[in-house]
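One chain of protein is taken out of this complex; the other chains stay put.
Our next item is chain A:
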């Protein structure tokens, strides 16, 4: 089981790879779209990469609830 800190670090890695987000800018309170400038197509890539990395299923109807990085960390923590 990954800790919240580990999940956060993993998401930061994905965000850098997919969307060019500086890992130092990634923290739980940040909004994917408003703060990190992740557009809708890149968000799809982030979700697919996160599913693979953490062995979790993130259905499309859940993705819309993942507004902040913290939302994603919580979802992955609860479901992986």
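Assume contacts are C-beta pairs under 8 Å (C-beta built on N, C-alpha and C of every residue); 3 or more make two chains touch, one makes a residue touch a chain; residues count from 1.
Criterion: contacts and distances are computed from a predicted model.
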Query: The complex has one chain missing from view, so what does its UniProt entry call it, picking from "3-oxoacyl-[acyl-carrier-protein] synthase 2", "Heme exporter protein D", "Chaperone protein TorD" or "ABC transporter ATP-binding protein"?
result: "3-oxoacyl-[acyl-carrier-protein] synthase 2"
- line: Residues of chain A touching the missing chain are 18-20, 41-42, 44-45, 48, 51
